[in-house]
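The structure's right below; bear with me while I get my questions together.
Shown here: the complex without one of its protein chains, the others still in place.
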Amino acid sequence: MPTLHIVRQSTFNSDDFTQCLQVLRNNDVIVFIDDGCYNLHHPLISTIGSEANIQLSVIDKHAKARGITIDESLYTIINMNNLVELTLTTNRVITWQ
Amino acid sequence: MPTLHIVRQSTFNSDDFTQCLQVLRNNDVIVFIDDGCYNLHHPLISTIGSEANIQLSVIDKHAKARGITIDESLYTIINMNNLVELTLTTNRVITWQ
Amino acid sequence: MKKIAVVVTTPPYSNLSVTALDYVETALKSGVELVGVFFYQDGVMHANQQAQIASDEFQCLQQWQLLHQRFQLPLHLCITAAEKRGLSDGQPNNIHPNFTVSGLGELVELVNKADRLVQF
Amino acid sequence: MKKIAVVVTTPPYSNLSVTALDYVETALKSGVELVGVFFYQDGVMHANQQAQIASDEFQCLQQWQLLHQRFQLPLHLCITAAEKRGLSDGQPNNIHPNFTVSGLGELVELVNKADRLVQF
Amino acid sequence: MPHILPKLTAIINSKAPFSNTAGKDALDIALIFGSFEQPTSLFFQGDGVWQLIQEQNGALISVKDYLKTFAAFEFYDLENIYVCQESLFQRSLTTDFHIEKVQVLAKKKFADKLATHHTVLRF
Partner (left out) sequence: MPHILPKLTAIINSKAPFSNTAGKDALDIALIFGSFEQPTSLFFQGDGVWQLIQEQNGALISVKDYLKTFAAFEFYDLENIYVCQESLFQRSLTTDFHIEKVQVLAKKKFADKLATHHTVLRF
C-alpha cells in the first residue's frame, strides 16, 4: 500500500520535506518536483535508509530548469507521464507544499 | 547604528529567523511579532550571545493570542507604540517574513 | 480505468500552477479520466476574467479554458474562497463562464468519484 | 520630526495585514508623519472593491479607507502587481477610489521622502 | 468493482493558526465532509500542532477565532484527531489541548494511521 509523496518545496527554506520524512513508510515513492529539486543534494536524503526500499524520482525538466544535477545512482529520472502513472500505481498521494 | 529586526515567521517552519541571525550585529534590536512569537522558546535563541548586547522584545498581544508564555528575564514586553518608537530610534528596519 | 481528481491551490502568477496544468494536460492526453479540477485558496484566481498577465508570460488562465473546451474538463470554483479574492458572480460578474461556481460539497463529490486525488 | 513610509505585501485575508494596519494607525495617532503606504505583491488586493470578507471577520479594506479619510494617508497601488491579481482601472474599474494608481517610481519617492521604511 | 463505501479522507494541518488562511480552509473542508457523512480524520503535524494548544485568544489580534469551532468536531462526527508526538516534542509542547479526545501518536504510528486513508489533503 505505498504512498506517493510529491515534494515541491526546498527544505533549506521550509519544514515540508522534514514532515514528509516523518511519515515515510517502506516501499513509498518520493517524487521531487518544482522547488523540491533543490533537495536532491541535501544531507537529509542520506537519512533515508536503503532497507526501506524507497523509490526516489525527479522530474527531469524541473531539475534542469533550476541548474540542478541529478545523481542517477540515487534518483530515477522521470517525466510528467511517469508522474501520472505513479499516481495510479500507488495507493494515495500526499503533496508536500 | 543598530538595526531593528522584525521577525514574523516561525523558525520551526521557515528559514527567515536563521537568516536574521546571520546578519545580526552588536546592539541590534529584535522584535518578535505575529508568528515570530513561536520562536520565543526555540533553541536558536540561546545562540545569541549576551556579549553582543542584543535587545529582544515581543509584542505582548501577539504572543498572548498564540498562547505563548514570555520569559521576562529574556524578553522585553512591548506594545505597538513601542514598535513605532523603535523604528525611529534605530537606524534601519529589516522585516523577516 | 482509474479516475483522478485535482485540487489547485496556487495562483496563476506562480509557476507551481504551470506544473498543475502540465499534470492535468498530460493525464488527459494519455486517456486518463479527470473527473474535475477544484480551485481552492489562491487557486481561485485562475477564474478571474479581469486578471492581466503580460503577453510574453505563460497564460495559465487561457490554458485551463483550452483544456475545458477540448476535453470537457469540469473546472469547479470554490465561491467562498473566490469572493475573498475579489471574484464575484454578481454584477459585475468577473468569473470566466467556463468555471462552475461551487461550494466545498463539490469537493466531497470529486473525492467519491475519483480513485486518486492530487493536490497542487 | 521623523517620517515613515510603509510597504504592504500581504493580502487582506491574512492576519499579517491586521498587524500592518495596527502599526500604521498607532504611528498616525502618536503624531508620526506617514508619507505613504505602498501596496505591492499580494498587498494590492487591499484595493479591490469587489472583495467580500465575511461580516464577522476583520474588515481590512474598510480600515485602510478610514485611515485615508481621517489622516489623508496616501495609499499607493502598484498597478502592475494589481493587474496580475484581477484589479483594473479600466472598464469595469474595481479599484477603490481612495487608492492612487502608481508604479514603482512612487516607491523611489517614498524612500527618499521617509526617514524609515518598514515592510509588512 | 465500484466503491461502495465513502472513502476515508485525511486532512493534515501543517500551519500555525493565524497568519494565513490554511487552518480555517482545512476546517471548512473538515466540517463539510463531516456534514456529508464522509468519514474524515484530522492530522496535526509540524507547526499545525500550534492550532491545538491551550490559552489561545485570537480576539487579541482581531482574528475571528475559528479554533473555538474545534469543539464541534464530535457533533460533525469528526472523531479521529491525531497529533504527531515528535512535532509536539520539537516545540517543547505538552499534551494539554483545547479540545478532548486527541490521540497523540509516535512517529511510526502517526505514519501508519495516515496510510489507512484513501485521500489526503494537506494545508
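A, B, C, D and E label the chains in the order they appear, each numbered from 1.
Methods note: a residue touches a chain if its C-beta (ideal position, glycine included) is under 8 Å from a C-beta of that chain, and two chains touch if they have at least 3 such contacts.
Model, not experiment: these values are computed from the prediction.
The chain that is not drawn here is touched, among residues D:Asn48, D:Asn98 or D:Gln119, by D:Gln119. Contact with the chain that does not appear here is found for just one residue of B:Gln19, B:Asn53, B:Thr69 or B:Thr89, B:Gln19. Seen across the whole complex, the unshown chain contacts chain C at 13-16, 18-19, 54, 56-58. Mapped onto chain A, contacts with the missing chain fall at residues 8, 10, 12-13, 34-35, 38, 41, 61-62, 64-67. One chain is missing from the display, and on chain D it is touched by residues 7, 40-41, 80-81, 103-105, 107-108, 111-112, 116-117, 119.
To be clear about the criterion, only the chains that are shown with their structure count from here on.
Under the contact definition, chain C and chain D share the contacting chains E. Using the average of C-alpha coordinates as each chain's centre, C ends up farthest from chain B. Comparing mean CA positions across the assembly, the chain most remote from chain E is D.
The distance from the centre of chain C to the centre of chain E, with each centre set as the mean of the Cα atoms, comes to 26 Å.
Chain D and chain E have Cα centroids lying 34 Å from one another. Centroids built from CA atoms put chain D at 40 Å from chain A. For chain E, residues that reach two or more other chains under the stated contact definition are 18-19, 21, 46-47, 61, 63, 119-120, 122. Counting only residues that touch two or more partner chains, chain B has 8, 12-13, 34, 62. Pairs of chains meeting the touch criterion are A-B, A-C, A-E, B-D, B-E, C-D, C-E, D-E.
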